[in-house]
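Sending over a structure as structure tokens; questions will come in a sec.
One protein chain omitted, others in place.
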Amino acid sequence: MGYQRYDLAPLTHSIDLFLYNHLPATWAFIAEMTIIGVVFLIFYAVIGLYLVLAERKVCAFMQNRIGPNRVGWFGVIQTIADLFKLLMKELITIRKADKFLFNLAPFIVIIASFLGLAAIPFAMGLHAIDFNIGIFYIMAVSSVGVVGVLLAGWSSNNKYSLIGAMRSGAQIVSYELSVGLSLLVIAIYSGSLQLSTIVESQADAWWIIKGHIPAIIAFIVFITAGTAETNRGPFDLAEAESELTAGFHTEYSGIKFAFFFLAEYMNMFLIASVAATVFWGGWMPLHIPGCEGFNNAMDFIPPICWYFGKTAIVILIMMWFKWTFPRLRIDQLLTLEWKYLLPINLVNIIVVALIVLMGWYIK
Amino acid sequence: MSEEKKVIVELNENPEYIINMGPQHPSTHGVLRFEVSLQGEMVKHLIPHCGYVHRGIEKMCESLTYPQVIHLTDRLDYLSAHMNNEAVSLCVENALEIEVPERVKYIRSILSELNRIASHQLWWSAFGMDLGGLTCFFYGLRDREKILDIFEESFGSRLLHSFIVPGGLMHDIHPNFKKGITDFIKYFRKKLPEYNRFLTGNVIFQARTKGLGILSKEDAINYGITGPSGRASGFSCDIRKVEPYSAYPYVDFKEILYNEGDTFYRYVARMDEMVESMNILEQLIDKMPDGNEYTSKMKPVIKLPEGEYYQRVETARGELGVYIVSDGNKTPYRLKLRTPNFSNLFIMNKLASGYKIADLVAISGSLDLVIPDIDR
Amino acid sequence: MKSIFNYITGIFKGVWTLLKGMSVTGKYFIRLDKIVTQKYPENRKKLKMYDRFKGEVIMPHDAGNYHRCTGCGICELNCPNGSIEVLTDKITTTEGKSKRILDKYIYHLSMCTFCGLCVKTCPSTAIAFSQEFEHAVFDRQKLTKVLNKQGSSLVKDIAE
Amino acid sequence: MSNESLVLFFIVAVALVGLAVGFSMIIPPKSKNLVKSEPYECGIETKGTTWVQFNVGYYLFAIVYLVFDVETVFIFPWAVVMKTIGMRAFVEILIFFFILGLGLIYAWKKGALKWE
Partner (left out) sequence: MEQEQLKEKIIALLPEAEFNVNKQYLDINVPSDKMHAFVKLLKESDDLKLDYLFCLSGVDWKTHFTIVYHLTSTFFGHSLVLKVKTTGRENPEVASVADIYATAEFHEREVYDLMGIKFSDHPDLRRLFLDETFIEGFPLRKDYKDEINIIER
């Protein structure tokens, strides 16, 4: 297939070989790890910062505003300036707060979002770890972030934060289930939990096209549940600025607050990449069965562009949600999950199983 | 006693979980404080505390002449400044038994209705924001700006106009005034369906507002809840109908009445009022006499004859009463302002207890409280 | 059965209302010409306030450095906040009559509420509102202004 | 890269937070202030203790969740092999989901899915 011309596996492999040929094994290992670590760190920071900027721009355009436009050309370095400002701010600790947990919480949210990044296939042959249970892994890791939110709210010794924490507790017990079950649909279709395999299985067409109605339903459910799991509006109950001032991070200041912020955006990125990978074919170019010429033309666009393009669209949809809908109430949050998303999911899975059994999907 | 034991003892002594919402809280739209005792997320009991912006306007009025009082009434309910000005002016005119020119009556009513729309637009924005839909805020303010531009062109100020004075108006309206209003109505009639598409019809919004904070008609009367909040409960309290003033007798409009009395219908009542206000405006613009008289002959120093005068006016939030006791001097002996929000605020405990915090925000938003109007 | 039907239609109706809401924001997202933001310091040059805008009280002086204020103090009386102080001098004219002229017209911008009573009641239209709106200063003292210019005097036609 | 190198990601994340927070603790100017370290409650002093037994309305949800989450773990292996096994897997999952669905309906009817 044409898209294989952009396979990055030889490149990474050659770097690997180069290091091991020129350095002792231990040092080569350390050097390789350092390179990967630094690359991901920079990637993480840049994506996080620019997502913040993108959100501000998107919401501004939706609200007939311009958004950041002072720092740099069209505000392109606005968030970087913000980051430095936050770095230079004093960290305030609250009297009687549970200091250990208070300091631990930002670590947990960042670790959770950073670990998730490890399993994402960015392009052909470009992923840190190709788990054979990739979907499962991302599900597990991304649900840890809420624990950080819970801890942050609880340890702050602030009543608003506590209520926010309790709300995030409710979030824990709900949306993870829907995320898992909606991803299951594609797992049934493709017969694998490995993200690279799932992407490869979409070489002829994406699952959202091949899997037609159940896949579309699963996608909608996934986006809804994913938005909820990342604590974003309209599910930002733990934060709920009009009710709880700032919810769980009321007492966080400076860079610690920035990490919650960053983690929220990275979680969004994570959810969007999973959605793009699983439903929209990840880095796989748009292929229509039977149109060879079209497919070849599409193959000329590098996979990494496809991946980021799709992710950006899903992120845009999630931002669109946030800037359109009013916030749900806590009981409605649970009602939505248990009375709507879960039954829909269960029925959807049976339907998919039937479709797979009968072969009614586009093979 | 160990630390743990202390906590337990404290809990037993003070079993209520009390949380302060306000004075510095995004949902109170000003410096109002609710002391909320909670059980989980449920509001058990709520005590409103006010007075953070108490400026003693009633006391200050006692040392100011009647034209000077006008500029203080602006600062009561700053979102319906024209109506407040009109209330005092009407009261003074009634006392002096002055008849203002027809044209002035029309202009006053036009200003009131414009002001009402502007106020409801801001309320809509803030209500959407209370419920977490931040974009509402910008849409509402964007459209409100058009009205404020009309105001600025004619009166030179956007919020606090002091334009309606005893005897008439401060000065004549701008030549573009009529055109500006017709343009605005044309513009806003297109935007209002957008508001409905965006928020009113939204399933989340309806679930957040329907069936909570139900105010019965009896309670509305008993607590003196006026304005759209009262009318959503079926309390026919529109002063424009009950005691028509200015140009309201000349126009044909309907009082928005609903019987449900919940948060959603308080919302709908205001949305309908905006439409109705535009209808009134169109009629007033058509019927408004030409000419350029904007004031009736007034003495340079206004002295009210000894006695008591009361004037009721319908502001954007309800009934504003001005009670002037005069001893024949050029300053009022006592000037009492019965402000709509003052009465409206104190229903909060009854409405919000038994609901969740999120509902408390929605209910207080639906009452459309303006804090300086409460504190005076 | 009915309830199941309602449940399913409820889902579709709900999603439909959500999509309707999204269509509004989506429409504005692509209509960049609808942006209402004004970039303030950049548009300062062409930013024009309305003629009647009540920026601050000024005392117009004509070309010969004449103003129209007789120093009667009516504005001071009418000001509800005491933001105007009219200081007058007694002089003896050439005919030997003693006459009151304006010495200093002090205007406290920090106390002014822009109600317009002073401008309205001035019998000789000596004061007016300017369209100036950038009042921010670093020192509160600067908000106290003397409106009559140095060496200015009353215009002839009123003085007679 | 092997799965064990997940440790690397862990370390990098910890280092990122640790370094930034450490930097923020050392470099920025500090001012000690008693009022500043008070918990924020709209400018009013907090009454009573913050940490109380909080009455939350989702204990029952939590139990139902626990059940369902465990069940989901069972479905994942099934999902992978569904294609290859075919009919038998489908019938089995039908039975499984029937029981699961009954449980959900039971909980629904009993009012466990209602916020108290």
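By written order: A, B, C and D. Residues from 1 in each chain.
The working rule: contacts are C-beta pairs under 8 Å (C-beta built on N, C-alpha and C of every residue); 3 or more make two chains touch, one makes a residue touch a chain.
This is a predicted model, so every value here is computed, not measured.
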Listed by label, the shown chains touching the absent chain are B
Contacting the left-out chain: of B:103, B:146, B:312 or B:356, that is B:312
Touching the hidden chain, out of B:66, B:139, B:223 or B:245, is B:223
Hidden partner sits against chain B at residues 50-51, 54, 56, 58-59, 63, 94, 219, 221-224, 226, 235-237, 242, 307-310, 312, 319, 321, 323, 325, 333-334, 336, 338, 342-343, 345-346, 375-376
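Everything below uses one rule, namely that only the chains that are shown with their structure count from here on.
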Note: of the two pairs A-D and B-C, more contacts are counted for A-D
Per CA centroids, the chain at the heart of the structure shown is B
Chain centres from averaged Cα atoms put chain B and chain C apart, in whole Å, by 24
Per the C-alpha centroid definition, the whole-Å distance linking chain B and chain D comes out as 44
Multi-chain touching residues of chain D, meaning two or more other chains, are 41-42, 51, 54, 56-57
Multi-chain contacts in chain C, i.e. residues touching at least two other chains, fall at 18, 21, 24-25, 36
Interface with chain C, chain A side, in the complex: residues 58, 61-66, 69, 320-321, 323-325, 340, 344
Within their complex, chain B touches chain A through residues 17, 19, 25-27, 38, 40-41, 128-135, 137-139, 142, 198-199, 202, 204-205, 207-208, 356-361
Seen from chain D, its contact residues with chain B in the complex are 41-44, 47-49, 51-57
